[in-house]
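A protein chain is absent from this complex, but the other protein chains hold their places.
Moving on to chain A:
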Amino acid sequence: MYDIESVIVASTVDEAIEELVKNPKAEVISGGTDVLIKIREGKMAGCHLVNISNIPELKGIEMDSDGTIIIKAATVFSHITNDDIIKQYIPNLGDAVDQVGGPQIRNMGTIGGNVCNGVTSADSASTLCVLDAKMELKGPEGTRIIPITEWYQGAGKTVRKQNEILTAIRIEKENYEGYHGRYIKYGKRKAMEIATLGCSVMTKLTPDKKAIEKLKIGYGVAGPVPMRCVEAEQMARGKTVSRELLDCICENVLKEVHPRSSWRASKEFRLQLVEEMLRRAFEETVIAGGGNIDV
């Protein structure tokens, strides 16, 4: 038995919002793979839940006529990884969510829940950061769209209000077209693990494959919230791909991140991971894009 007061299984988004408005203490639960664990630990005793995992309008992945990829918030991880649109256009996101927990968790956990938790270690978060995802929130006052850069307010905190539902995550064409991406997760085990550090890189090379047109670097667990390294990204723009450039990017990145020590790993180890994983991910994206770092 879960230690909760009540649960309502909503069948539409509007019904869910109505329930949240009616009971300002009610909390949203989606796949439940994090919320129900917290409940098992007795951390949410007596809470009221509004379950949104069975709402059809929150499931699936679509592409708009302008090439925007729309991932509905209650789509489970395994469905994202196996989706044809994701496989073709943003396979790095499919790979990232394929590293969450284990197979059963990936059949239950949702991408919306992953970002609404507000945790820095969420496997989807750093990749959504480099994809410049737009978060679509619906509440009693209507819909608002928040760029992911403004989504996180602090550890475990997002801009989502109690009575709002994250309905979709939108990824615009200009943010994936021409890029090659890679997410690397470091954990002590390959499965059932929370990231010690997550690094997501997307690289767009110039048409001659020699220089960087655009570079995006995202991290999880390199700070209290998932983050981008904007200064390093800007510094790299237009520069010729080389080992020296990669050294410079790493130098910049290390100034921007601020990981801390936890029982999982020390700050010093995380800083080493920040650099090493960036080197590996960057090199792979350059090769995938037809470039060569050693020329």
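Just so it is clear, contacts are C-beta pairs under 8 Å (C-beta built on N, C-alpha and C of every residue); 3 or more make two chains touch, one makes a residue touch a chain; residues count from 1.
Following the convention adopted for this analysis, contacts and distances are computed from a predicted model.
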Worksheet item: Which choice in "ABC-2 type transport system permease protein", "Multicomponent Na+:H+ antiporter subunit D", "Carbohydrate ABC transporter membrane protein 1 (CUT1 family)" or "(2Fe-2S)-binding protein" gives the name that UniProt lists for the one chain left out?
Response: "(2Fe-2S)-binding protein"
Response to the item:
Touch assignment to the omitted chain, from A:Val21, A:Ala155 or A:Ala191, lands on A:Ala191
Worksheet, complete the sentence: By the document's definition of touch, the residue of A:Ser53, A:Thr158, A:Asn252 or A:Thr285 touching the omitted chain is A:Ser53
Fill in: Selected from A:Asn23, A:Asn107 or A:Thr206 as touching the chain missing from the view
A:Asn107
Discussion item. In the complete complex, the non-displayed chain touches which residues of chain A?
Written reply: 1-4, 6-7, 9, 29, 32-33, 36-37, 40, 51, 53-54, 78, 101-105, 107-108, 190-192
